[in-house]
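Every protein chain of the complex appears in place save one, which is left out.
Chain lettering (A and B) follows the sequence in which the chains are written, and residue indices restart at 1 in each chain.
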Amino acid sequence: MPKLQIAIYWGAACGGCDVAVLDTNEFILEVGKIADIRLWPVAADGKYSDVEKMKDKELDLTLFDGAVRTSENEHLARLLRQKSKLLVAFGSCAHLGGIPGLANLVPMQEIFERAYLKNASIEPGNTTVPKPESMVGPYKLTIPKFYDRVYKLDDIVDVDYYVPGCPPHFDQVKAVLGVIASGKLPAKGSVVGCTDRALCDECKREKTEKRVKKFFRPWQIVPDPNKCLLEQGVLCAGSATRGGCGVRCPNIGIPCRGCYGPPPNVVDQGAKLLSAVASIIDSKEPKEIDQILATLPDITGYAYRFGMPSGLLQRRHAP
Amino acid sequence: MSDLKIGVYICNCGTNIAKTVDCEAVIKAMQTLPGVAVAKSYKYMCSNPGQEMIAADIKTLGLNRVVVAACSPRMHEPTFRKALDSAGLNPYFLEMANIREQNSWVHEDGAACTHKAIDLTRGAVKRVAFHEALEKRSVPMSPSVLVLGGGVAGMTAALEIGDANQTVYLVEREDHLGGNVARIDLTAPHLDSARDLLLDRITRVTTHPKIKVLLKSELVEMSGYIGNFKTKIKTAGKELELELEVGALVVCTGYQEFDAKKIRNFGYGSLPDVITSFELETMIRAGKIVTKSGKTPRYVSLIHCVGSRSEEHHPYCSRVCCMTAIKYAHEVKSMIPDAYVSDLYIDMHAFGKGCEDFYKRGSELRTMFLMYKKNQPPVVRVADPKEKFGMLIALSEQLSGEDVEIPADLIVLMVGMEPRADSASVAHIVNISRDKDGWFIESHPKLDPVATTTDGIFIAGACQAPKDIPDSVAQARAASARIMAKIAQGKIWVDAVYAEVDPEYCSGCRMCNELCPYSAIEFDAAEKRSHVISAVCKACGACVAGCPSSAIKGRHFTDKQIFAQIEGVMA
Partner (left out) sequence: MSFEPKIVGILCNWCSYTGADLAGTSRTKYAPNIRVLRVMCSARVDPTFIFKALSEGADGVLICGCHPGDCHYVEGNYKAMRRFPLLKKMLADLGVEDQRVRLEWVSASEGQRFADVVNEMTEQVRKLGPSKIKPDLLADRRNRPAAAAAEVAHA
């Protein structure tokens, strides 16, 4: 039985998804028995040229985590698509754009200036900025082009499956690898390792009346562990977020943030979260409604925390 | 959807549409769209030949969707739905594009009109592809009715329904029937005996074979929906609650009077000869009007708007008190011919039949009418013991423009009507709403005053708003007629357009339950899923937009249909 050829690659990522794979602990050794990991920058040596030399579809499976923000990310996305039988968008960034996707709300020039010129840790007078091309001795050094917005993986290439989560839980990682190893594949384009209902289905907290006169940041109150967080004014995104993660966050008093993405029938998770929050405001007076909304600091950030590039508008469209 | 066969029909509407819209251009544009099997225009699509053309095309061309670009759907959607039905195609496979009221009649530029007509019709073509066959269905109903409250409204409703041979349960909290009318002697403006009026009704109600009177009883619980309400009645002195299944309820719980103690200026509660209208009624029924010390009063004053039309107390007018005050002027003069009667009012509301004449006759009795200003009520004080009268009333008289003080031995306060103290809990039990003043809210103030937003629950009488006996009776009859119409059908027809929760995607988040103004979405705690009672759903779509999982489908107004229509008009 030939070993599975797999690659695990990170685009615009934090590394958490790769750590999630490592978190499978000894399981990774089992994986090692049935698979050759041909590319995994976080854990092993490997060169892009090795990938380029592969035959088309030589890889059985690539797990691509992270979003696409630079020309390097895009290049590898296309390369790995070409060389893989199955390409899986692994984790929220590849699936939906992830937290890096929030950068779509800020003009690229502003991000650049903040990173390299206008922040407290830059020495005054230091105006060194990265250049796309520069000479280092006799060698011309080029660095990847930084795009002016974030893309999710399927904006660039055809994706076979999506594994949601920020990061996907290591149990899901095992389950997904197991499914792929078994050959019994679900329909192409499926989101795997999750359920088809919103998180409220698994959450044990009691749900009664949804009427709120004030919203609270999670640190502002000590929520009752038995009652629905949203009903207590804490912005839990669970009602518009796909389940299957085991309710790990609400179970310890933290509101769901929405990392598994929208439930199957929802076209735009941010729009639905907006609708949900507005629906529970307990008032009919415009002034009072405004006051209640003032306790909600950042609707766009809350609603699109993991999925800005996957919303209908995808990004800010200012002049 | 490769088996779509859409027929597109552009109506000329004579010249109404054709004068500005280039119908040929619209036809050509529609012919390029995928799924369109035929596109034609005709002079008058709504005419018989027009409808027959559609029906014939459905049969010969096997059309499974129809778009009619014509007048507003509010005009002819039912007409064209019938045309589809006549050809054996489900009527909901129709979509209309409004190219008359919202196009040819409102824009002058022919090119712009044509462009818009093409966009709107294309929107309809894309939308109709996602239409589904929808059916009306029926659920059984119980023909029994529960009437809550045994006053004049409640008894009227019970008799109407009982006379129509349906079972009525008349639930009354007190140990007698009659409500507030039982506390008065004569009615205004005709000075009929309230006692006779009531006696007749009470006799008929208590001897009626179809009416079951439950005295000393209260409705404590209600669940279910129109045609299928489950109610629990608690009777004082009985341990077990009575469980009744009824198809409809009429709420006739009436009113209570304003507590005059709340207005210090009148001295009610501290001055013995300041009494309320109801207290005067008691005296009149006993046959003698006297002061507390037993003397016959020489000066009798009637003060209007006690607790009503007031910024501090109730802003509304209690409707009946003006004519009741005139009635008292008559009664006092009839029992004490030498008495001086003064009537202190803000405005004389003599709106009803016979009331202006009654007012005129009231003044012919030499009643002294004194007008005071709203929110500047008269002030009552005890007179000097030397004086021949007991009290003095000071007021800023508006007709003369003078500040006057008038003598009074007996002051009658025309206390206003207010919602009963338990109206909030009654509203909660039967699932209806109250307005800002606490009265039960009707479905529509002008067009539907006896129905409520909860199907099957009707309101009649003063519990809806202050009103007199004729109006209470009229409302009770109206509610009964509505109920009889439903009972006559024998079943409740559920409209084909309603919202449906898909249990496969419902997460039990319960966002929807509160959003429904008709309480049509119930939550099954065991299954942890919400469910729409289609018989009660009015298809507003609030739950569909509010569901964070998009698990609720708004039949005939689904997300897919609306998205397709947006794509179509923007293409």
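Assume a contact is a pair of C-beta atoms (placed from the backbone, for glycine too) under 8 Å apart; a residue touches a chain by one contact, two chains touch by 3 or more.
These figures come from a predicted structure and were not determined experimentally.
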Options B:253, B:453 or B:549, residue touching the unrepresented chain: B:453
Which residue of A:10, A:64, A:90 or A:151 touches the chain not shown here: A:151
Options B:12, B:64 or B:98, residue touching the unrepresented chain: B:98
Hidden partner interface residues of chain B, rising order: 72-74, 98, 100-103, 105-109, 112-113, 115-116, 119-120, 123, 433, 453, 515, 517-518, 538-542, 544-546, 554, 557, 559, 562-563, 565-567, 569-570
On chain A, residues whose C-beta touches the chain left out of the figure: 48, 52, 71, 74-75, 78-79, 82, 105, 149, 151, 155-156, 267-268, 270-272, 274-275, 277-279, 281, 283-284, 286, 289-290, 293, 296, 299-300, 303, 311-319
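In this section, only the chains that are shown with their structure count from here on.
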Partner chain A, residues of chain B touching it in the complex: 504-511, 513-515, 528, 545-546, 548-551, 559, 563
Chain A residues touching chain B - in the complex, by the definition given at the top: 196-201, 207-211, 228, 238-240, 243, 263-267, 272-273, 275-276, 279-280
